[in-house]
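All protein chains but one are shown in place.
The letters A, B and C name the chains in turn, as written, and every chain counts its residues from 1.
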Amino acid sequence: MSEQPVLEVAGLEVSFPGKKKMFGKAAPIRAVKGVSLSIQPGETLGLVGESGSGKSTVARALMRLIEPAAGRVTLKGEDLTALKGSALRKARRNIQMVFQDPYSSLDPSALVADTVGEALEVHEGLKGKERDARVAELLELVGLAGHHLERYPYEFSGGQRQRIAIARALALNPAVVVCDEAVSALDVSTQNQIIGLLEGLREKLNVAYLFISHDLAVVRHISDRVAVMYFGHLVEVGTVEQIFERPAHPYTRALLSAVPIADPVRQRGRKTAILSGEIPDIVNPPKGCPFASRCEFATDACTEKMPEFRDHDGSSVACYHPLENSPTSEAFALSQ
Amino acid sequence: MNVDNGAVLLQTSEPTQQPVKPLVSVKDLSVEFVTDHGWQRVINNVSLEIAPGKILGVVGESGSGKSVTSLAMMRLLPKQGSRIAGGSIEIDGEDIQSLDDKALSQMRGNRMAMIFQEPMTSLNPAYTIGEQIAETVRRHKRVSSKEAWKRAVESLDDVGIPNAAGRARRYPHEFSGGMRQRAMIAMAISCKPRVLIADEPTTALDVTIQAQILQLLRSMCEDLGLAMMFITHNMGVVADTCDDVAVMYAGEIVERAGIYEIFAQPKHPYTEGLLRAVPKLQGRSELASIPGTTPAPWDMPPGCRFQPRCPYAVPECAESPLPLRQIADRSSRCLRVGELDLKASK
Amino acid sequence: MIETSERTPDPTADVWVEATRRAIQERESGYRRNTKERTKPWARFKKRFLKQRAGMVAVVFLLLVVLTAVFAPWLAPLDPNKQNLGQILQYPSAEHLLGTDDLGRDVLSRLLYGAQVSLVAAVQATGIGVLLGLPFGLIAGYAGGRTDRAIMFVNDALMSMPGLLLAIAIVGMLGPGLTNAMVAIGIVFAPHILRIVRGSVMEVKEETYIEASRSLGTPTSRIIVDHVLRNVRSPFIVGVSLMTGRAMLNEASLSFLGMGAQYPDASWGAMLGRAFPYVDRAPFLIIYPGIAIALVVLAFNIAGDALRDSLGRETRKS
Partner (left out) sequence: MRSITKWWKLIVLKRLGSSLALLTMVSAITFCMILLVPGDPAVTAAGPEATNEQIEETRERLGLNDNMLVQFGRWFAGAVSGELGSSLQGGTPVSQLIGERFPVTLGLAVAALVIAVAVAVPAAIIAAANKGKLVDRLITLVASAGVAVPTFWLGLMLVVGFSLYARLLPSSGYAPFWEDPLEWARFIIMPALTLAAAPAAEIARQLRGSMIGVLEQDYIRTATAKGLLPRAVLLKHALKNAGVPAMTVIGLQAAFLLGGSVIVEQIFGIPGLGALSITAVLQRDIPVIQGAVLVTAISVLVVNLLVDLSYRIFNPKVR
């Protein structure tokens, strides 16, 4: 791992303006708190978390689609957070995004050729036949026939639209593609085909993915490393094997044990600790670890101060009481 | 059409036990919708039974007709543009189709209740949670409004909402997604129904919340002796929660069996495909899927409806429509059921 | 379809994985299964619009009115301004199909010419409204924040002044006359058009495809032209169609009060205003122009509604 990371995020913070009070200023709501990540070239980093955990906000902030309150995003050695105007627009060609909803992410009144070719026009000045030839190549790459470029989005199914969105993201041969719940809106069958497509493209183009999803099985399948988010904090980062077989953070374990296994014998024989309680209120966040209120291991220290990240058994975890995972540990009930 | 006699009460645990009279008994139900292509059959000869205390899982891809079946059972299909074209629905001893509007409304929410997929939109934003539950109680039980409110709070308490008395005075938008679905369940059980239909009740929820809701539904079913129909597309959820499974494809039931049997050895290629398509949490294997899409009602292939997508199809599959055939205590709608050795995982 | 079964499956290979591999690379995968023939947006719009019988009737009727207005000089049996004081307030007859007014002028001829005046006036007013409202609506909707608040502040102030009264006041300042009246109505309409445009821009702005375009590095000006304007088009056209109908109504009101079309010009509202004092002697005089106005405005409204229905967004499920 001596290679230079292609994308590095350090101490990313995002706040939204809070609800205005009658008197006085609105307290900002902190949606993302001190998130640091790095991705190697050609690597897939999975980012998992439940709704409201801030994972999509991280994506939008590192894309500079919303302005981060603090932190640095370095893309291929270039500080994205310092760029403005046309310099920022130029830098965007190296990081692209695939969105969740294949219906609203494609302009309904634009031809496929215009949607996929927009980046080519903006960044490379390609026009007319030249552009269309490139677009046709890109469509072939994602498994669509090249002659589809004269069509409108409404003529395609959800899975095909997502392929178009992927073609758009790949148009400029970016180093990083952020997939924000890119397969969540699709049927399982279509979902698996799109995942297969993304995997094939990674091998072909050596592109790195930041793969954001709430679906652990999907993340397990596609990722090299996994980062787990909870309530705006990163709580654990490790290789896919570490996270899924030896989770160190109690939340990661709870999350894994909540996913039902499609096998009644194993699912019903599983020892699962169902999390009680709910995620804290974002307007009045707790002082310490946000998971403390639902955590069986929580002590006074947990409610006092958010724990720092530390290395634990190969992964990196923000917890005062990381789980010990000897192979005999019954902590993780996946394998009965 | 098909001879469909596969409706046998499924009792997987103790086959020696005397059959209990089912609370839900649907026979040869067919539903038609009006489309650009005229009246089209979207549900074809669906039969199912559910005994008290049992949960029947109904699975299939989107467009397979799961939800339409459930809405037909509650008679909630739109009055214009849809019709029940055949078959019978019996719930808690009542022939649902023969009921007039008034008798039907006395059944709904009282002896049969339903919960929906979207807890965000299924509660009226203009009334408090307590008002909405108490309204159900007032409609069906002869109680004072004070008593109804008390029962509403009790229901909320039963589904595990902390500080139920206070929360009852809150509006839906002040609840989180999981809490709203609990409130929906509280509303559904507030009149102690005999039958509960849950249409994808956890699809919109996070996994940790889903686990809570599934546990709650299971215990409700046991405690109240409910017959529950559980619609989902998630095979993991089925494995976790249901006693029996009916697999639907293109408006028909293609396979029906007990939970352990169907996961151990599917008897229909479509079931196998569904099971194979589930991404695994452990290990890493190449992903599988069922290519193609569910056919539209006006575009049904000849013979077996799954045959164009089926990797095991032989020319005979396209010849004539297949009946749901009984094999021991389960049934399947596959021509090659005898010769294929299907497996849930490789 | 069934050819796959010809080859005996390799017992060791997983048929589902194999099928998936093929599905990932399929190039000729059909379009949405349920759409047999492909339709361009215009064809789709036509197909949907042609289905709306009321809308079709309205559009045909409006076309007829426009033709009438254009060809009024040829269609009108008599000079609309030719007075004949010997034949005033005559009931309909063979000579004057719709009768004569208080100056003995032919009502039918005036009605035909009136179509011209009324339509031109309505288009003028709407045009001025669009000219003022569209750019500010775009700016307010897209920029948001402080710019939006500032524009909307002035807009709300204008909208809190009752339309007709404001128009009358403006005419009072500018002096009576059809063009002045239309300027006044245009000013009164501008805030409404601004609101429509701003509302739909704000809606479009929230769509993910705008965000996607931003993330590609597309300059804002290009996003506005390529994506925002293109998708705001439909609600805008609908809004303008409805506004034109309302402009006609307002023109009629102002002309009725004597603040719009001036003697001897024939606008439908002016005809009504002129006929008012003679309502007891010649009630028929107020019937025809009134019906003409009501029908044209109704046609604009129905056409607008039909447009709205046929320009509607593609729904998710087929």
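One rule holds in what follows: a contact is a pair of C-beta atoms (placed from the backbone, for glycine too) under 8 Å apart; a residue touches a chain by one contact, two chains touch by 3 or more.
Here the structure is a predicted model, which means the values were calculated and not measured.
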Residue of B:Asp28, B:Glu94, B:Glu118 or B:Glu286 touching the missing chain in the full complex: B:Glu118
Touch with the omitted chain, as defined above, among B:Pro52, B:Gly65, B:Gly87 or B:Gly109: B:Gly109
Residue of C:Leu174, C:Leu229 or C:Leu311 touching the missing chain in the full complex: C:Leu174
Absent chain, residues of chain B that touch it: 74, 76, 80, 101-102, 105-110, 113-114, 116, 118, 121-128, 135-136, 139-140, 169, 171, 173, 184, 187-188
For chain C, the residues touching the chain missing from this view: 153-154, 156-166, 168-175, 245, 249, 252-253, 256-257, 259, 269, 272, 276, 279-280, 283, 286, 289-290, 293-295, 297-298, 301-302
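In this text, only the chains that are shown with their structure count from here on.
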Topology of the chain contact graph, where touching chains are joined (line, ring, star, complete, other): complete
Rounded Å distance, chain A centre to chain C centre (Cα mean): 45
For chain B paired with chain C, centre-to-centre distance based on mean C-alpha positions, whole Å: 48
For chain B, residues contacting two or more additional chains: 273, 277, 286-291, 293
Residue numbers of chain C (touch at least two other chains): 20-21, 23, 26, 33
Complex contact set, residues of chain A against chain C: 60, 63, 65, 86, 88-93, 96-97, 99-101, 103-110, 114-115, 118-119, 122-123, 140, 143-145, 151-157, 160, 165, 168, 172, 192-193, 196-197, 200
Residue ranges of chain A in contact with chain B within the complex: 50-51, 157, 187-193, 195-196, 214-218, 220-221, 244-245, 254-265, 267-268, 272, 274-276, 278-279, 334-335
Chain A contact footprint on chain C (complex, rising order): 20-21, 23-29, 31-33, 35, 38, 40-41, 207-209, 211-219, 222, 226-227, 230-231, 233, 313-314, 316
